[in-house]
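The complex appears here minus one protein chain, its other protein chains still in place.
What follows is subunit A.
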């Protein structure tokens, strides 16, 4: 007790001493009647280096060397364990001085699979929550920029859509459907090695016309650095993330150093990508016929002055396949990486350096580049009490692209449009009659992203069952974008000079830090085991940014440098701060490894709410019953594992942006008489509060025949209410929306099935497959006063919130060639009330089927992805046949004429025919524009050959060919059924060759 009075410095001394004592040991202390045991540890084939040889319940141990040999001083009669990851641990009582061991591979994989659940990890068999997992083997060799691309179709309940085939773009990811009426409110929480990463810059403004709606924050990570991706879905798994778990949580864990010899891995791959399928467009003959017909139909005998395609300004009979010219290139990408990993029983490290570059399908050599480094270090003290893990992911990405996606011009340019270049190599404007699409290539978009994610994990075994933990992280994102608009992109007839050239640059940085001290208590007494975790989170994020514009350059050569502009404008400077604090806890109790109950809870505070609404409570309960452990079934020959689990709880979201509760003015917008403007920032609402999603799930997991067949079935039902949305408002309010809690209650329910099987397993042959399918159902179940709300014409109770209301297309009037629609209220015009056709655009079901076949050293792997859905088709994108200098799909050759009154497309017409033009308004909003967009896609196929050459000191050499999006089976009317918005490059078909050498 006297120690209490000791001065503080002594505490530290003891602490140090303690740590030293823990981590060092002196063999001399144990030098009593010792013998030396030696031997070799092997598996069925070869010696195993790095096997832990340990005297039980002591600090005495060693590792096997390169040849599997070990040597250990030991007291005779003591117990020694031999353990190595992936093998069954063996225990022997020492009697002699030589002991050779053959370790058996551990086939009871399920027991060993440990799932990362964020703040804690859990053995797969004891898991009470719904967590989907994809591991390195399915990710690392794929020819993709973004890991999300590699996991498409692999997980039940996770629907991922690529937004653009241009490298460096974004993905839309929906975990168990959309909760929020606001499409951008459905973003999951991304966590890399325990550190939440900012996804705000996905809405970067300058990239919109080339990269669609956003840039995925996961582009910053090299897919082959990833050890596993876990997606947390149900309440049990996500409630511990409380306020941020409503849309699911994506946990990314990078690879860690492992015990064993120092291992060098060199990988390289090259990939070739092309647009999967071109649309069938009219050729010149068909196009000219359509145009002529249009003029004839409107009784025009002379071509108007701006009908350049017909009136002689252009060569009427030229033909160019614009898809081939503008989006027909083969995009090349290269990957090169070097990995070094190694360590011993106590300390491990991994270093991975990688370079990726890819070009686009556009006629330019520029493209996307990423250099990344990932460094991991982990250590534990010899007494196993202290553990340290750090990981650092750093990457620099750059993207040089045309500022505008050329898909639209490729699909609409007249087939007889003139050459792109003059003979002297300059852009051809055909005397100012031709809006050359390549001019857009002179307008460039570029960005550079630097991302640092740094994480440190400390754990100390405080008392016998107590662990003190600290998780800390820093993220640093630096993002700059530049759009250069030289005057040469406009028709020279406008007489512009470089004084009209413009350069725009925007810088943004996002920095955050995170501290999460935690205390864990694990206790096992007899059949009872407890695991309790308490912790807190404190996170601070700062965003800063500014946008500059330079105009009026003395030469375009200076355009990249805004300081060279005669006119320089600071458009905007902004900063914002986000703070977040929480306490959380988890209590897990397991009885006899059979009955498991898991309670999680969290109290969250966020600076995104007004003073009265800052805190929210979230929690969940999960339970599992491993019924295969019951005596009746324990020795069942066919059932090897059976578990029922259920969970119920609430999660939330504070995904509303910062400061939305404040009534402020913002500086920006420009100058007037050199005075800077202040504009009203928003309609403010001081009262909005936490959104809550209640999630329920029941699930059964059954394995048969020694786990050769593994199944899981889950039913979930999530209800979101009070969702934070920009409540839609009419413009008469001065804005389009106000941040508020939505009155709607949205239900996402559905079934998910997975089946994994190993139908064939012999010495040389192995066949494994996994199949998953999800049947999601989205439903608006309540919306008080919907009839009086601004959503009256948007939503229907009982239907999905992802719906469109459309006019009903009836056909073509055989007399006039005009489209006919149903005028439900018979008022003679087409208004909102006539939009009676409701189409839901959610997938009806989706999934994937993966097969792995291996024979000796060859492995053949393929994955089919399938989605059943409706979506907009090409009719949404085209106008009246022949109305302008715009090409049309070949299907429009079958159009109305007096001789062809039953044609599917209307009569050709010119701009003189306003009836023809006006009919397109209801047409584009009719059920003709939405049709089946289901597809089955051979998402991935790979053939690899792995050879071990121990004599050449080569641990393994892998050679592989990979294909991505190889085949697509679809009835879709349009270019590609996978898209968020039309008019962007669809996902590309890729062939890749690669090798990986490990030594």
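Definition applied: contacts are C-beta pairs under 8 Å (C-beta built on N, C-alpha and C of every residue); 3 or more make two chains touch, one makes a residue touch a chain; residues count from 1.
As a convention for this text, contacts and distances are computed from a predicted model.
Visitor: Going by UniProt, what is the name of the one chain that was not included in the view, given "Rod shape-determining protein MreD", "ABC transporter ATP-binding protein", "RagB/SusD domain-containing protein" or "ABC-2 type transport system permease protein"?
Guide: Answer from the record: the omitted chain is "RagB/SusD domain-containing protein".
Visitor: Of A:664, A:836, A:897 or A:981, which one is in contact with the hidden chain?
Guide: The missing chain is touched by A:664.
Visitor: Can you say which of A:264, A:615 or A:767 touches the chain missing from this structure?
Guide: A:615
Visitor: Just name the one of A:62, A:135, A:552 or A:816 that touches the chain not displayed here.
Guide: A:552
Visitor: Out of A:136, A:266, A:490 or A:532, which is the one that touches the chain we can't see?
Guide: A:490
Visitor: Footprint of the hidden chain on subunit A, which residues?
Guide: Subunit A touches the chain not shown through residues 1, 3-4, 11, 14-15, 18, 305-306, 308, 313, 431-435, 462-463, 468, 490-497, 499-500, 515, 517, 519, 534-536, 538, 551-552, 566-567, 569, 572-581, 583, 605-607, 614-615, 658-659, 662-673, 675-681, 683, 728-736, 738, 788, 790-794, 829, 831-832, 879, 883-886, 911-914, 917-918, 921, 924-925.
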